[in-house]
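Every protein chain of the complex appears in place save one, which is left out.
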Amino acid sequence: MRYIPNTDADCRAMLQAIGVRSVEELFADVPPAVRLKRPLKVPPAMAESDVARHLRALAAKNADADRYAMFLGAGCYNHFSPAIVNHLVLRGEFLTPYTPYQPEVSQGTLQALFEYQTLVCLLTGMEVSNASMYEGASATAEAVLMAHRVTGRTEIVMARAVHPDYRTVARTYASQLGVSFREVPFTEAGVTDFAQVRKALNERVACLVVQSPNFFGGVEDLAPLAEAAHAVGALLVVAVAEPIALGILKPPGECRADIVTAEGQGLGTGLNFGGPALGFFATRDKFIRHMPGRLVGETVDREGRTGYVLTLATREQHIRREKATSNICTSESLIGLMATIYMVTMGPTGLRDVALLNLRKAAYAKERLAKVRGVGLRFSGPTFNEFVLRTRKKPGEVLTSLLKRQIIGGLDLGRFYPELKDCLLVCVTEQNSRDEIDALAKALGGGR
Amino acid sequence: MSGTEKTVGTRGLILNEPLVFEQGSPGRTAYSLPPSDVPERKAEALIPKRLLRDGIPGLPELSEVDVMRHFTRISQWNYCVDLGFYPLGSCTMKYNPRINEDMARIPGFAKAHPYQPEEVSQGALQLMWELEQYLADVSGMDRVTLQPSAGAHGELTGVMMIRSYHASRGNPRSKILIPDSAHGTNPASSALCGYKVVPVKEGPRGVVEPKAVAEVMDDEVAAIMVTNPNTLGLFEDRIIEVAKIVHAKGGQVYCDGANLNSVMGVSRPGDWGVDVIQINLHKTFSQPHGGGGPGAGPVALKKHLAPFMPVPTVEKQGNRFLLDYKRPKSIGKVRAFYASFGVMVRSYTYIRSMGPAGLRRAAEVAVLNANYILSQLKGVYHLPYDRHCMHECVFTDALQARHDIHTLDIAKRLIDYGFHPPTIYFPLIVKGALMIEPTETESKETIDQFVAAMKRIAQEAQENPELLRLAPHNPRVTRMNETKAAREPKLRWRPVS
Partner (left out) sequence: MSVPEGLKYTREHEWIKVEGNKGRVGITHYAQDQLGDVVFVELPKKGRKLRQMESFGVVESVKAVSDLFCPVTGEVAEVNGELERKPELVNADPYGAGWMLVIKITQVKELDNLLSPSQYAALLKQAGGGH
């Protein structure tokens, strides 16, 4: 087998050196009663060409953004990834090293992660970032746990306009620890109801969790939300599912957020049917010791050369064990590297320009689609690259007919919000051409 | 360094490279965007100006050439599996097949959206369903959730399911038994679920003895978390009895599956009495480590725990595959969407490439390679448990300590010989531990070179200890001032104001 270099002859030489006659003897500690007496129920090995054929056949059964017009967002965004991203992360030196616990031989990974941590801070306006978490929903759940630890309080207020999966994951994580949740509804403007937020906040609340742009694409006004939370001694946690928006939106750090989490997938890492993804976790310097996840810091070696190391590890599971800030060990380094390469490739003007392109295309689509007969805009407030349409026909039927025209038209919101069961969530990115948008409008109107 | 012509380690062509923020120049770009085919409205016309930002100061302006050179140069500062041997115990640093990378990038996988209709996602769902069947058979369990994104994430998911299981029977219970040799993620995951950790000491043979478990087992214990083979590289040969003791009082047996590579196709956790186990795809199933992830930690479980699995699960009805959300007892979700799907594609491709005989041979050669190293280094380094090991062996620095040379020095000197150090100072129960796991993808020649290097280092410890204390000498940087990094945390670059 091409991944196992040792031949039978090699094995025999080693057995002899060990002083046993067969490999069987090395498994002597495994009780006979639990020895597997049949081959594993896995199909016989395939040659590389056959494996490739088989996988391609499976993939061919899937729609994808190359062959279909993709108008789905909802926490996973169809953005262009420059060729350089993939070429760099396919280098063995980035793809195949271990976690950088031995800094002398890991400076590539460590410097890249230091740059990643910096970029997350620059994008989000926060003071310190960790070296990544699994993805946006669990990162947000960890932010909730951190707020609970820092304040000692047990109530969490979450905006209903936060991604449904993020809210579910936060509940899954925190319900084990006796923490309770309250949800605040959204308004006709498609943003979180500020009056209701005020009502829900009190001195038992550890944090307020909002998302911006929110699940409906609405741009939340974060500064007053921060003030309201701080007024009762609670933290503001802001989740960003679409980080491309930060190319033009005011970063949460400038609005006095205490913890910012994000889904970094949209920064050139691909859709990948939802994963692997990339969780941002950024906060203020004063909370460093409460942060979960790895941290890379700058230092010098014995000869005074600048270098990077994993640091403040005493927060982590391998030292603190049951008192750790989290149990996280492996995170998403390589995906973080992809996002890092993307961010420096786009640069300040590129990130702004791609965000503008998203905003403009979505604005064009919003206007165009709202004019289609039987279709209307559900919310009145400003949006980034997603918006909600109300359809006279059942959204499920609309999507089915769109699919026949190679259009993946959006998300049937009734799947997550019973109060929006006549609505579609539509996302438009720089990957959607005007022709695609016009075709969508035509198809929605029933034209051919 | 003398007489090292035949060693692996040497000096190389390595360039200096500053931070990316210290480079570039105003106006340089590395990106391209098509011109707008829609009206170019001003941002402030669409979103109130006070919600907009004023540029992103600090972000460098580079050309594509700059970007390529920057990352290429720093990549050359990394040791990696493609370059050489990583004898890291409990990490299973096996070779990462490249066909896996190609398969994960097929557009039907890489450009599919998780919320696209199920009828046009049948390929992805079928892959996930089949992978579940394979992992279930390897582990001897009934069902598998592919949702957790890492080993620790899987542990958390597993412990949450155990908690929900007990809660559904009237009492979530309050304690979890954990051997002292366990990986730190075990107690951390338990604490995240509100459980108190009760330590269990390994017996003198290095394995958990039933008596020690019986002493602490009662009906407030929700579970025992075992690792098998354990972190000493030994098979827990009393595990069947231990499982019976825990089950007798209604507890569950959680197995940390980090060391599954040693028993694939030979023996199955489900047959030992294990109720739930996480499988580290970035260890046993060849997902690349990527410098710290992405990994994945699918959790295999017995059917009494199936109602508590995260949603959605992947089910097969006739010829169709579908996502099942109708699971009222589910713990909820541990991540958005369904799984680190790209990781699933890679491990699935690996399993289809290896087949049943290949997977079994991997386990056998992994164990053989480890025992070969043990036989060659015995007497050169102190061996705390003098018996055959499984896929990893543990030595200590006890023999070298008499020259005031410690595990850290041995590890750092190995770098000069062209090897990544083994796992050091873990498990915590062995003082000065050096844990070595070769995996099946290392050849006898590579292992012989590693053994020769370790023997030379033992000699150097006697003849020239200072050489070790100042090691490594070859890499671009030497030992880092970790105290300074912790006392004066500098966790990001800052623009000079």
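We just call them A and B in the order they show up, numbering each chain from 1.
Convention: contacts are C-beta pairs under 8 Å (C-beta built on N, C-alpha and C of every residue); 3 or more make two chains touch, one makes a residue touch a chain.
Computed from a prediction, not measured in an experiment: that's the story for all the values here.
Note on the undisplayed chain: of the listed residues A:Gln16, A:Ser180, A:Asn202 or A:Thr314, the one touching it is A:Thr314.
Contact with the chain not shown here comes from a single listed residue; of A:Arg2, A:Arg53 or A:Arg289, that residue is A:Arg289.
Although one chain is not drawn, its touching partners on chain A can still be listed: residues 289, 313-314, 319-320. Across the interface with the omitted chain, chain B contributes residues 425, 482-483, 485-487.
Assume only the chains that are shown with their structure count from here on.
The centroid of the Cα atoms in chain A and the matching centroid in chain B are 20 Å apart.
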